[in-house]
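One structure, as structure tokens, below. Some questions next.
Excluded from the complex is one protein chain; the other protein chains are retained at their positions.
Presenting chain A:
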Amino acid sequence: MVGKMSTSRISFNLINYSFLTILSLLALFPFLNVLALSLSNKTAAAAGLVKLWPVDFTLSSYRFVFMRHEFFTALGISLERVLLGTAISMIISVLAAYPLSKEERAFPGRTLYAWIFVFTILFNGGLIPWYMTIKMTGILDSVWALVLPGAVQVFNCLLLLNFFRGLPKALEEAAFVDGASHWTTLGRIFVPLSTPVLATVTLFTVVGHWNAWFDGIVLMNSPSHYPLQSYLQTVVVKMNTSTFANIDPVQAKLLGEISDRTVKAAQIFMATLPIICVYPFLQRYFMSGIVLGSVKE
């Protein structure tokens, strides 16, 4: 009986392990293919010889991208956006979450405030009124257009306020007895005790800003003001062949070894790399973030 059970158990395990291994490989495979392409010679790429390993290894595509300032201008705007956007968004969200985490009794009006916040997730004006509002506030074509309209992430506020509520009431009361104001209570007690949730929300905000592309395309007037993902949207997805426009002799020499396809692959990989690098270290936080957000008791 025991022996029979373990045989079926062993075969199940075998199938399960193989299945999950294949699945992981399938998930990775597109990235490996793009990486291999970006490191391959253009003739090998065109002949369809590149699978998961570079053929006629060359760094020319990367050298080409490094010589073109567009990629780095866009990268700079992205970094500016991430830093500015995350700082603003976090400060505003923490400030808003604190009063919203109070009981109605302690802070009359908080339920009304909370509903004003939540209503914006339930109903919105749609794309055109959104665009016209931003235009009317005069921030079109500046980094503020990428930062301010989405600065209040209501879901993040809710996550923070639910965490704040779980903190021991006694700490807050003790602080009040000592004469602390709401500002000191928030800064000295709530914020230091909330590092797990703050880390999670910060990470989500950073990734959100890093990955955003649509607002860049719609709200910036010229491609030279695009953040990285918007820039890539035009050169990688929308088949814009301007990649090879105005080149100097040094770059012209490189053209023999690269193609539109390998350059695209190189740019995709360079934009993916930051996330791949930090991801394994941050994953823990993201997971706790998901659990905080979804599996609320």
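Note that contacts are C-beta pairs under 8 Å (C-beta built on N, C-alpha and C of every residue); 3 or more make two chains touch, one makes a residue touch a chain; residues count from 1.
The rule we apply is simple: contacts and distances are computed from a predicted model.
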From "Sodium/panthothenate symporter", "Iron-sulfur cluster binding protein", "Sugar ABC transporter permease" or "Glycine cleavage system H protein", the hidden chain's UniProt protein name: "Sugar ABC transporter permease"
Hidden-chain contact residue, picked from the options A:133, A:195 or A:224: A:133
Which residue of A:39, A:114, A:146 or A:175 touches the chain not shown here: A:114
Which of A:158, A:197, A:220 or A:258 contacts the chain that the document leaves out: A:158
Residues belonging to chain A that touch the chain removed from view: 5, 8-9, 12-13, 16-17, 19-21, 23-24, 27-28, 30-31, 33-34, 37, 45-46, 48, 50-51, 91-93, 95-96, 98-100, 102, 107-110, 113-114, 116-118, 120-134, 136-137, 148-152, 157-158, 161-162, 181-183, 186, 207, 210-214, 218, 229-230, 232-233, 236-237, 261, 264-265, 267-268, 271-272, 275-276, 279-280, 283, 286-287, 290-291, 294-296
